[in-house]
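Got a structure for you, questions after.
All protein chains of the complex are present and in place, except for one that has been dropped.
Moving on, here comes chain A:
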């Protein structure tokens, strides 16, 4: 099943950053943990094939995104399993959100029912001040 996953990074000095990746999933049902693995795995693979310059980076720390040398400091993807593990840990620590059809997914074990029309978003909000 084909699915588009959108990543939005909010709070960058350059404003919001929106990227997307097309996934081919074995079935329409998977856990959040499996979805992360599919998404990050696909992005790393595309980097290796030079089809994209970097992963979406929702699991990177704010310092990586925001330090003055951010652009050069951003890590190139490591081995796929390492990147997936990093992303899954960051999700468990709530460093970013997964939102499916406008519903936030809180647990890595949550089973998601996905269709090609499902709106899936990975959202990172960098440190901000509340107005």
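Heads up, the rule we're going with is that a contact is a pair of C-beta atoms (placed from the backbone, for glycine too) under 8 Å apart; a residue touches a chain by one contact, two chains touch by 3 or more; residues count from 1.
Operating definition for what follows: contacts and distances are computed from a predicted model.
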Protein name as given in UniProt for the chain not displayed, "Energy-coupling factor transporter transmembrane protein EcfT", "Metal-dependent phosphohydrolase", "Aldehyde ferredoxin oxidoreductase family protein" or "PEP-utilizing enzyme": "Aldehyde ferredoxin oxidoreductase family protein"
Residue touching the undisplayed chain, where the options are A:66, A:80 or A:110: A:66
Touch list for chain A against the chain that is not drawn: 8, 10-16, 62-63, 66-68, 93-97, 99, 102-104, 123-131
